[in-house]
Each structure stands twice: as structure tokens, then as C-alpha cells.
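Here the complex is missing one protein chain, while the rest keep their positions.
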Amino acid sequence: MSAPQRKTDIGPPHFKQFLPPVIQKNYASWKYHEVLRPGTMVHVAESGDKVWSVRMASPRLISTDFVRDVCDVADKYCDGFFRFTSRHNVEFLVSDESKVKPLEDDLKKRGMVMGGIGPRVSNIVHTQGWVHCHSAATDASGLVKVIMDEFIDYFTTKELPNKVRFAVACCTNMCGAVHCSDIALVGVHRKPPIPDHGRIPNMCEIPSTIASCPTGAISPDPAKKSLKINNDKCMYCGNCYSVCPALPISDPVNDGVAIVVGGKVTNLRTAPKFSKLVYPWLPNNPPKWPEVTNAVKGILEAYVKGAQKHERVGEWIDRIGWEKFFKLTKIPFTFQHIDDFTFARETFRTTAAFKW
Amino acid sequence: MEKEEVKQKIYALVEKSVGRKKLKSSDIQKTISAELGISRDEVKNALKDLIDAGTLIYTYFGGSFVEIPPKQ
Partner (left out) sequence: MPKKYDTPLLDQLEKGSYPSFVTEIKKAAVKHESANDLLGALEQCYKDKKTHWKHGGIVGVRGYGGGVIGRYSDIPDQFPGVAHFHTIRINQPSGFFYNTKALRELMDLWDHYGSGLTNFHGSTGDLVLLGTKTENLEPLFAEVSSRGWDLGGSGSAMRTPSCCVGPGRCEWSNIDTLDITYSITQEFQDEMHRPAFPYKYKFKTSGCAVDCIASIARADCSIIGTWKGDIRIDQDAVKWYAKNGMDINAEIINRCPTKCMSYDGKELQIANEDCSRCMHCIAKMTKALRPGKEKGATILIGSKAPFVVGALLSWVVVPFMKMEPPYTEIKELTRKIWEWWDEFGKNRERTGELIERKGMRNFLEAVGLDPQPAMIREPRRDPFYFWQPDELK
């Protein structure tokens, strides 16, 4: 191939060319939709036209051949159009009802999994992890896989009180909306970075590295033309490592996975909420992370048992109270649960009313 | 002000900062426009030429900066 003329600043292709004709025709004129099956819904336009969406699971990290297989299916049933959801699933858009069932059968035959629509578990928003990230404290794709395998029934068939949005972030940088998820797993460090005095003078800008620390734990070490860490102040966030690669922080034994719960981004019923800490640390135990999946199972089971219809995890906990949440789930309550950072005083209980 | 002159000023500023402080595009725009009494857009335009030619490059390490490319 001889390289063609490059172009800059053209932006993405206009989306209109990728909209199936039924969508172009009924753009902004949709009237209502119905969920027909866990993986299939139909949208009805003012004009009476209908479009069926068949949602298929994707591992997000996919090969070109996976994309080609999806293209084959879309050519056969959807006139060559499809989309991805904001949670990385594939959606086949069908305008001819007679093709919906054959499409679903075809996907089943190909071993694909359909579901995720309605009050269920959907695909897990996640980060790159050990597949591609320099600051990952744990893997992301592997955790996603074991969690989705564990709760596959809640994707394909069974219903929950409401949607449960999982997320996985491989470090506290949290690319993605992990911090406002029903149940999120976060890779955490537990030991301060160890300065590599040989490399710091050449690799790192001292003032910006000092400024990167949220707790003021980093100071200059003029004798070594390097940096010092005040270990008593370090909260192991790893932000300094993003600025200065000569401050390695990863530690195979002490790194692990924290679990935060009860967040939501939607404004439905109650205001958007941050997820809150329930497990400060669980061991990094690839490839199956049994401690993590067990812990998540305990939380989800308590939610299914206790929540009222339409309550998200955070709404359920707000109703029953955190003291009862810890009682029901039998999660040990520790010093780590009590905030001693930015938002601490907003989180203390300033009432004498609470449950035994 | 000739564009070439602006480009030279920009390059000199980046060169002077090596090993001291990494400069952001906006640092360069602020400093040079104040020094030469020209608009920030003029500085930005000259900087774009330098980047397009590979005389200067963007780097990203704890922020995005403009630097002299490393010797191969």
C-alpha cells in the first residue's frame, strides 16, 4: 500500500451516514419502547415504524475478527448497520420484524450471549488493567470476566429490583465512572512508592512531582537531587507515579482490590451519588479472584433480598441505613471505613438516631 | 512581526527552559505574546508551524508540554 495524503483536523465521520434508514426517517420522533426479552426491545415511532434492538454481550477488548463477525450478522439482518452501547455491548438494529427471531437464533448458534436490558446486570464499564496500563494495581478485564460469569443469569434472564451497574477500575485514577456505580471494584496500593534515586534526577521534574501529592508527603532531597517520601502522610494514591515514573508503587503482595457500593449517575428518583467503601482491601488473586467474587455475591444477594422494586443499591442502603447494611452483609467494619480525608466531616453521624 | 522571528523566539524560549521547567503551550503563548506585544493567536500559529515541521514536539508526562525532540 502506498500511503495516501494525510488529513488533519477533520474530526469524526458524520454520524448520519451510519444511521439505518428507519432511524434516519424517524429521527427524534420516537414515541415509546417495550422490552420484549432480556436482550430485545422494540422502539415505536410516531409514524408507526418500529426498530428492534438485539443486545449482545461483548468483552470490549475484541479482535478485528470479532468485529468482522458482527459485521457479517449486521449485513445479514440489519442492512449493514449496528451500534455499540455506552456500556460496550453490541446492538443490532432491525427494521424488519421477520428478521428478529432468525437473528436471535443465529447469535445463539454462534455462542453469543444476549441480555442486559431492563432491571438486570449489564456489561461492566472498565479500564485497561494489566492488558495495557502502566499504573494498574490489578487487572480489569479478568475481574470483569469472572464477575460476569458469576452473574450471567442476571444478564440473560433473571430480574433484579433495579439495574445493577458494575464497574472496574484498575487503580484509583478510575478512568470511567467507577466512582458512581452500584458496585465497583478498584485496584488499590497499600505501601508508599519507593524513590529510585538513580533515575529521578533525569526523569522527573521535582516541583511538579511534589505538587502532584494530595497530602504533601513528597519533599525535595537536595543532597541526592531527588525526592523524599514521608511515609506517615502517604495514602498510596499513586498520582506521583503518573507524573514521575521513578516512583514505582506497585507491590504484588500488598496491592489488591477495594469494593465501593451504592453510587449512581442517574437522576431517577434520587440525586446522583458517589459509591462508598465497603471492602478496603481484598487480595489480588488472579486468574479468578475468588475473594472478590464471593464478596460481590454477598452484597448482591443482600440487595436482592432486601431491596424494594425500583430501588438501586444506593437507594436501598439509604433506606435501611449503613449500620444495617454492614449487619446484613456481615462485612467487618474497620478504621478504613471512616473517612479521614477530604470529605470526612460530611460523613460523620450527627444524630443520636440510628439502628441497633 | 515576521512569523519567522516569532518562531525563533519560541524556539529560544523552549531551549532556555530545558532541564529547568517544562513549558505548556499556554505558557509559551502567554510569555511570547507579552514579550513581543502580539496576539496569542499569532504565537499559536507560529508554534503550530514549528510542531508541524517537527522542530518542536508535544510530550505528555504528567501533563502536556512542548519540548525539543530527543536526538535519535
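Each chain gets a letter, A and B, in the order it is written, and its residues are counted from 1.
Quick note on the criterion: a residue touches a chain if its C-beta (ideal position, glycine included) is under 8 Å from a C-beta of that chain, and two chains touch if they have at least 3 such contacts.
Computed from a predicted structure; not experimentally measured.
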item	value
Touching residues (missing chain, whole complex) on chain B	24-26, 29, 44, 48, 51-52, 54, 57-64, 69-70
Interface with the undisplayed chain - residues on chain A	1, 3-15, 17-19, 23, 27-28, 30-34, 43, 51, 53, 57-68, 71, 74-75, 80-86, 88, 90, 93, 112-113, 125-127, 129-136, 139, 141-142, 144-146, 148-149, 152, 155-156, 172-180, 208, 211-212, 214, 237, 239, 242-243, 245, 250-253, 255, 263, 265-270, 272, 274, 284, 286-288, 309-310, 341-343
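By our rule, only the chains that are shown with their structure count from here on.
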item	value
Rounded Å distance between chain A and chain B, as computed from the means of their C-alpha atoms	38
Contacting residues of chain B [partner chain A, same complex]	21-22, 61-63
Residue numbers on chain A that touch chain B, as the complex places them	205, 207-209, 212, 242-245
